[in-house]
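Every protein chain of the complex appears in place save one, which is left out.
Each chain carries a letter (A, B, C and D) given by its place in the written order, and its residues are counted from 1.
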Amino acid sequence: MIENKKAHKFGMVIDLDKCTGCGACMVSCMAENNVPFKEDESNKKDSITWMRVYRLTNGKSFPETQIAYIPRPCQHCGGIGDHGHSPCVSVCPATATDYGYDTGIVSQIYTRCFGCRYCMGACPYHARYFNWWDPKWPEGMENYLSPNVSPRMRGVVEKCSFCYHRYQLAREQAIVEDREIEEMEYQTACTTACPAGAIVFGDLNNPAHKVHQIVKPDPHPDPLNHKVVGKSRNPKVFRLLERLGTNTKVYYMSDREWVRKAGDNYLKGEWENVKTHHGASSSHG
Amino acid sequence: MKIDRRSFLGLGLGAAAGIALSPVGVKLTDDSSIWTQNWPWTPVPEDGEITYDRSVCSLCPGACGISVRKINGRPVKIEGLDDYPINNGGACLHGISGLQYLYDPARIKTPLKKTGNKFEKISWDEAIALVAQTLGKIRESGTPESLGLITGADSGSMAQLFARFMDAFGSPNTYTMPSLESNLALTAAALHGADRRLGFDLDHSDFILSFGAALIEGWGAPVACIQANASRCERKAKLVQVDYRLSNTANTADKIIAVKPGTEADLALGLCAVLLTKAQISTGRLFGDVNKFAFATMVVKEYTPAKVEAITGVKAADIEALAMEFIKAKAPVAVPGKGRGDVGQSLREFAAVQTLNALAGRLNKEGGVFVMGPADYLNFPENVMDEVAEKGAGKDQLAGSVNELVDTLEKNGGLSALFIYNANPCYVLSNPEKVKAAMDKVGFKVSFSSFMDETALRSDVILPASIFLERLEDVVSGAGLAKTVVGLCRPMVKPVFDTKHPGDALILLAQAMGHSIAQSFAWESYDSCLGEVAEKIWENLSGDGYVVIDDRPPAGTPATDFSFLASGPKAAEVMGEGDYTLVPVDKMRLAGGSMASSPFAVKTVSDKVISGKYSVVEINPATAGALKDGDVAVLKTAMGTAKVKIGFNEGIMPGVIGMPRGLGHAFNNPYVAGKGVNVNDLIGPVIEPGSGLDAAFGVKATLSKA
Amino acid sequence: MDDALIPEGAKRCGFPTFMIGIVIVGAVLLWGVYAMFLCWFKGLNQTNMNDYYGFALWIWADLAVIAVGGGAFFTGLLKYIFKVDELKNIINFAVIIGFICYSSALLILAIDIGQPLRGWFIFWHANVHSMLTEVAFCLSCYFAVLTIEFIPNILENRQANKVPFFHHLAHNMHGVMAVFAATGAFLSFFHQGSLGGVAGVMFGRPFAYREGLLIWPWTFFLFTWSAAAFGPCFTLLVTKITEIITGKKLVGDKTVHLLAKISGWMITTYIIAKIIDTIYWAWVTVPSMGFKLSHFYSNNGFYGYWILITEVILCGVVPGLLLINKSTRENPATRTIAIILGVIGVCLNRWVMVLQIMAVPVMSFDTWALYIPSWQEVATTILPVAYGIILIAVAYRYLPVFPQELELNKSADAAAQN
Amino acid sequence: MSEIENNANDGPGDGAHQCTNNGPKDDKGLGLGVVFFMGAFLICFLSGWLLFPKLLYSKKEQPFNFDHNLHAEETGDCETCHFLREDGTFSGIPGLVACMECHTDEPMGETDDEAVFVEEYVAQGKEVPWLIYAKQPDCVFFSHAAHTGADGMDCKTCHGHIGESSSSRPYEENRITGYSRDIWGKNIWGIKKNSWDRMKMDDCAQCHLDKMGHKGYCFQCHK
Partner (left out) sequence: MFPFCFEWAWDIGHAIFFGGFWYAISILGAGMTYCVLKAAYDTVNDKGGSHH
């Protein structure tokens, strides 16, 4: 009964002009998802932060310098043609990660994962993290752990789940009240934490949701690159590495052209074509 | 019967075949993998009923409303409280990681007494008796004024309770740690009269001129300011940032005015001069103001655009244009306070910026600056003061500010006992070595700290305080917010350790001391005390969790006294020699004041800020010389030497190097302490005459490859 | 002391000398075993791998030994299916080398995974779309094939062969070896290929990604081809080393020349395909994702164009040409140079396909990541080498590995006796 | 063929091979090997089947006996005690407070178990540490609301006739995994006859496949 409804496609749009790089999303995520920490976390290559905020600059010198902070949760790729063939899901040898066609969320099952790390190699966003160490909390601190997210053991990969447990809880509530989930009932921890209100989360398939209204996802493949679907028809909105065909569900928004350009790789002269192209497929819409 | 090799072979093969044909192999393979899925050393959080409880965060002056998610009463997550008048559901990373403070390895778990160099556990009864006895002797000797108090906050019932104790004891020696709040109060006192607070109505301003204020990096009420900035973006209100490095605030600004560090006051005064000359602001318009003509004459003469250009490095034409843009805006406001605005500030600068607001007619206007009275909602019964108390309390303070107190103590001593509440002067103040030396001159130090921080480590007795999640308290908003909200911080969990509410500790202490002091503290507990003294608003406070005292512009225009600036105070000098000017940099992800960062917060910090055990200093590659990105270098200032890592940053003015504040803690929390250097170790205090503020915004430094 | 076990008529060094050698290499082996146990009991934090370098040194070693171990399947294919009878003189040794390589590869995989006790999930809960699943299945099956191919040789040990059942078993297995070899070739084709596919299917990694045929990226075919091409080089190299150490000629020139010739042609054809693939990748695949070739070879402290040129020209084209040319092939010095270059070339190719992939930044604001292995990784990577030396030493000493040994060393032995 | 005979007399050789070659002269040695083989086989085979399952599980008694039957008769259904909370989450085994809604400080009956309950738990305000037969591992998310609520499934489908039992059977815990034996099932091979004999992922998947046409996605049941 629940399965038969139209599938959701949960996604996110992050306003990079509003993001202040304050880090509240990162911490909210860690606190929500029982992410462990260790004494020295300054080596960012082995520091587990499901939500990571990248800092990039326009490379100019003060006072012309500009910074953009790019919060990067798991991008929940739908893969080429959006058939659920995400870079990581397709390579996992033990089916420890799958693509939920009902939600568009890429799962990660820690008890199934045996730690081959192929998915990490396949993910260009570095959204996947390996538990190199056993998680360890200072004495007593394990008291704050949430039962809604299973703590991970050493030797497995973990990543952002779009706070799937919040969906599960919201769904249980909706079930007993015999109704559908409301937009605001299922929001990720990073979204609710963001003091700048830079993150908007919701169902990309639902025109009533704010995220849909901002992104205006194009239902048709991009005429320039058929691997790409769900491209935004909002000229200020872009995705990371869109041209690889990962078809992510995390969209970014900025007024600044150099920021939008930094979202992908372009050969000389290509950007000029691409930046004006957003409207091209809007005839469909 | 011959048992030979063949028999053993038979035995072995038989056993193997028998096992192979039984479920053992399959089951063990399966179960051993399931064992790895349920390792006993991986915690399994207990499940249960989910409830939400509301409270107020008092980690910083922001005073945000928080919602605490609990499982069977066990707190598991802190989030911003929706519809709370300060933070509207938002939260900052420090507040969200609040639960880490609850179980912090540096928590003080029982009352402690120092014997020799070691702390010894004692009971609460013993601890209270010990402190009461020592203080009793001081009173008996007739010098009650030799008890000092260093406290972090100036508002709310806890501050008043401590003040009441000092009064009842008979000492005027109460000192507040520098904060944005206290700096603004000092500014208001110099310009508008005593007992005033300043609030900046960023939410309604259409032109914010920030003099280095890190509006989205912890200035004032951090979440409220970040939200104000987000709404500013939506409203298309302009932000102009005067700064010498590309802070995140500068980054979000529409325009950056690059100034040499430490010359912000000169720029503000230059803008005032332009307003007085170009914008034809008649000094006569400033009704009731004191010394306005003297100020106008001085500023027009001394701060011509050309002169200001020479000082600040901002082009004269740009100064004029900025002034005109400011005055022409509908609701402009100028905001003082480099970084978070707590330490390294000068009254001259705060006053100059506030004067700009006054000249532009922005006092008590929507979108301007509110000159507000104290949040007057507490009614304490009259204090009972005996003769000793009257005499002692009537004496002069030992010093004008906590910085001056450190000086005085270090040189001459003067206090025989010291209370420290909500403050960590041995870390926060410039030149902590000197602070420690000054502390050592005090015979008996009582700390009410929750954590074994740098100052608690030097105390003689510790009466450990329950943290905000374990206690009831009224929390008043402040810190430059243009509204006054009293929130109720409620215990979310029973004290995890053998700690007490500092209010209860104080009441017990007062009662143990007997006599008039006990009469002044005749409450059963802090909780009953709060209910009584906050009776006026208690019903709403305990019901809604908060009371909005005021959120509209105060009526009328307050008078401004220009005497301080008219006297032509000089800018603080930068100490020492060197090619670079070292400035501390406030980062949102690192707590800078007496509260140390949480493990989560430290984890989020970039490797361009902390790298292993090193602090990374920002330097513009153009002035880095032979130093390369990532090099380990020796940083030398007049105050000290430190090993640091070099981090290239295009976004800092050439010749200026920035060092993150909030690192270099030295106490028992391996997740937070032992990382980087405390920038305060390298910057000497430069005490501003007239305000007692430590105006050292930076220090000259040299860098050489290690 | 162990004379009864040594093949009839063969001359071997004294047992004490032999044991001294074994003990020395055994010490290295134990060092590796110690590191292996550290990784198992303390976890992969013993390595310097990180979230950027999820695959590191020993995965390179894994791919490299599998590539060079390809000599076994290819020689077997030629000998049993294409009936190149001359190769019977080296097939035993090729199988032993293959056995060592594949057992090492499986061991490395068992150390490499974060949860060794769950390793069997790859079979039980197989995701058939993952190249790694294909690798695991085919690798284990092929290892079974190698074991089957190795067994007759073991049973030919002088003592074992006295047992009639063993004698018959060895004989019968020889009889149907063609079936096993065919199955082995089938399995090898897929796992060598899927190892190439592991990198080639990662469409999020433009450096690795290749277009291809159906579900197989071009790297799938290139890996199989290169393993077949360079595997015999490694067999010849190890044979040469064994000959030097034992001081004996073990394989006749005719066999060596034949295998070198086959290898040479395989290398040459492979390298042509590789060059075409590289050109197509550089000019078509990569630009379609917004990258220039130079992106992959600049702005970092290690990976420059040198690695591409070394792999393709110096260690690909050069050995190929040296081995197809009769005079250079039959000249021991140039032949040895060629086979050494070839082995380096294929190892370098695997290095690039494992490690450079991880180092190249993909997001425009990401940076190059380089990594230095920890001693535990180095030790566990050297472990198979030590194990291989010991196994070859034992096999050479006690098994009739080289059918031509007695014949080739008759005169020398006679001379020694005189 | 002298080789074989020599071998046979010398002793060493393969048991299996010798079995097929049982000449009367070496019957003794060979027979012994066979005896040892058979003996070891039988011992290991039987212990693998009979002893191992016993050793694998530890038996723990519940704190005191609980009469489900009696309670079910009193309350009329399962939901009175094992209810869904307002937010849709499942309350599981009732806590002391819930029990005290009916029970008082005084024993309600005269059984020893009632006395234990009152003296050891009610009087001391301690929760009863019940051992949960159906306890799933931490990685599992199971929505009772979705099954008993929306789908109207019967408790019995998964939990069997526990509501009709009048005594608590011992709780059996797998010593290696820590799982309750009810998860894997009583049968050592995990073979089941009734829908409630096992509570493994495969059982969930089977039912989902039957009812929904799909086994479901990982996150549906995992956290």
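Here is the rule we use: a contact is a pair of C-beta atoms (placed from the backbone, for glycine too) under 8 Å apart; a residue touches a chain by one contact, two chains touch by 3 or more.
What you are looking at is a predicted structure, and each value in this text was computed from that prediction instead of being measured.
S.K.: So there's a chain missing from this view; which of the remaining chains does it actually touch?
M.R.: C, D
S.K.: Of the residues C:V25, C:L106 or C:C141, which one touches the chain left out of the display?
M.R.: C:C141
S.K.: Have a look at C:T183, C:T269, C:N325 or C:Q404 and name the one touching the chain we're not showing.
M.R.: Counting the whole complex, the residue in contact with the absent chain is C:T183.
S.K.: Looking at C:Q46, C:N127, C:T246 or C:T381, which makes contact with the chain not pictured?
M.R.: C:N127
S.K.: Using the touch definition up top, pick the residue from C:H167, C:K248 or C:K261 that touches the left-out chain.
M.R.: With C:H167, C:K248 or C:K261 as choices, the missing chain is touched by C:H167.
S.K.: Pick out the residues on chain D that sit against the missing chain.
M.R.: The missing chain touches chain D at positions 1, 3, 16-17, 20-21, 201-202, 205, 215.
S.K.: Need a quick check: the contact residues on chain C for the chain that isn't drawn.
M.R.: Touching the chain left out of view, chain C contributes residues 123-129, 133-134, 137, 141, 144-145, 148, 164-169, 171-173, 175-176, 179-180, 183, 186-187, 190.
In this text, only the chains that are shown with their structure count from here on.
S.K.: Can you compute the centre-to-centre distance for chain B and chain D, using the mean CA position of each chain? Integer Å is fine.
M.R.: For chain B versus chain D, the centre distance works out to 56 Å.
S.K.: Just how far, in Å, is the C-alpha centre of chain C from the one of chain A?
M.R.: Result: the chain centres lie 40 Å from each other.
S.K.: Quick check on chain B: which residues sit in contact with 2+ other chains?
M.R.: 32, 35-37, 44-45, 47, 50, in rising order.
S.K.: Where in chain C do residues touch at least two different other chains?
M.R.: In chain C, the residues touching two or more other chains are 115, 118, 121.
S.K.: Within the complex, which stretch of chain B touches chain A?
M.R.: 36-37, 39, 41-48, 50, 69, 71, 74-80, 87, 89-93, 96-97, 99-100, 102-105, 216-217, 222-223, 226-227, 229-230, 233, 245-246, 248, 250-252, 256, 258, 496, 588-589, 598-608, 610-613, 620, 622, 650-654, 670-671, 675
S.K.: In the complex of these two chains, what residues of chain B are touching chain D?
M.R.: For chain B paired with chain D, touching residues are 1-19, 21-24, 27-28, 31-32, 34-35, 37-38, 40, 44-45, 47, 49-50.
S.K.: Show which residues of chain C lie in contact with chain A when the two form their complex.
M.R.: Residues of chain C touching chain A: 43-45, 49-55, 112-116, 118-119, 121-122, 125-127, 129-133, 136, 198, 201-206, 287-292, 295, 357-358, 362-366, 369.
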